[in-house]
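Here's the structure we're looking at; comments come further down.
Showing subunit A:
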Amino acid sequence: MSVPLSAYLILSAYLFAMGVVGVATRRNALIIFMSIELMLNAVNLSFLAFARFLNSMDGQIFVFFVMVVAAAEVAVGLAIIIAIYRNKETVDVAELNLLKW
Partner candidate 1 sequence: MSNFSLVSTVVFLPLVGVGMLLLVDRRREAAIKHLTFAVSVLTFLVSLQLYRGFQLNVPGMQFVERKPWIAGLGVQYFVGVDGISLLLVLLTTFLTAIAILSSYTAITTWVKEYMICMLLLETGMLGVFVALDLVLFYVFWEGMLIPMYFLIGVWGGPRRIYATLKFFLYTMAGGVLMLVGIIALYYLNGGRPGGEYTFDLLKMYGLDLPLRTQIWLFLAFAVAFAIKVPMFPFHTWLPDAHVEAPTAGSVILAGVLLKMGTYGFLRFALPLFPEATRYFTPLFSWLAIIGILYGALVSMVQPDLKKLVAYSSVSHLGFVMLGIFALTIQGVEGGILQMINHGLSTGALFLLVGMIYERRHTRMIEDFGGLARVIPVFTAFFLLVTLSSIGLPGLNGFVGEFLILVGTFQVNVLYAVLATSGVILAAVYMLWMFQRVMFGKVTHEANRRLTDLTAREVAVLVPVLLFIVWIGIYPRPFLATTEASVKQLLAQVHIRYRADEPRGGTPPIPTESGKVGMGPRVMDASREPRAERGAEGQRGRGAEGINIVSAGDRAGSALAQANRPQTTDDRRGARHAQ
Partner candidate 2 sequence: MPSSLPQISWGAMLPMLLVAGAGILILILDPLTPPARRDRLAALALVGIVAAAVALWVRRGRPEVVFGGMLAADAFALFFNLLFLLVAGLTLLISLPYVRRVGMDHGGYYALLLFSTLGMMIMASSLDLMTIFLGLETLSISLYILAGFLREQLKSNESALKYLLLGAFASGFLLYGIALVYGATGSINLKRVAEAIASGKVANPLLLTIGMGLLIIGFGFKVAAVPFHMWTPDVYEGAPTSVTAFMIAGTKAAAFAAFLRILMTALPVLQPDWSRVLWVLAVLTMTVGNVVAIAQSNIKRMLAYSSIAHAGYILVALVAANKLGSGSILFYLTAYTFMNLGAFAVVVALARQDGERVIIDDYAGLGLKYPFLGAAMALFMFSLAGIPPTGGFMGKFYIFSAAIQANYIGLAIVGVLNSVISVFYYLRITVVMYMGQGEAESRPAGLSPALGLAVLIAILGTLQLGLFPSRFLEVALRSVGALLL
């Protein structure tokens, strides 16, 4: 009748891996951010699938919190990126390496 749990999990893992690859390969801070959002949402998918499968509310509630936290992170992140852009006029993380060694 239904799609098996494993399918959700594989999709979730795939999305998560996409996000990870995005973080690892992109240089634009904003796109990295989006990749992280992708990772979080991939986890959300897992949560929901588990919640459904286990018939438990915990997962669903968790997803709400994750979304809130993600929103907060984005807000802070954008503020920081703007601050950097003001100082350096770039959002390319490859150009941010004052701090090293």
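How these were chosen: all candidates are chains of the complex that A comes from, given by their letters.
Here is the rule we go by: a contact is a pair of C-beta atoms (placed from the backbone, for glycine too) under 8 Å apart; a residue touches a chain by one contact, two chains touch by 3 or more; residues count from 1.
For clarity, every value in this text was computed on a predicted model and none was experimentally measured.
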Complex member touching subunit A, one of 1 or 2: 2
Interfacial residue positions of subunit A with respect to candidate 2 in the complex: 9, 16, 19-20, 23, 29, 32-33, 36, 39-40, 42-43, 46-47, 49-50, 53-54, 56, 58-59, 61-62, 65-66, 69, 72-73, 76-77, 79-81, 83-84, 87-88, 93, 96-101
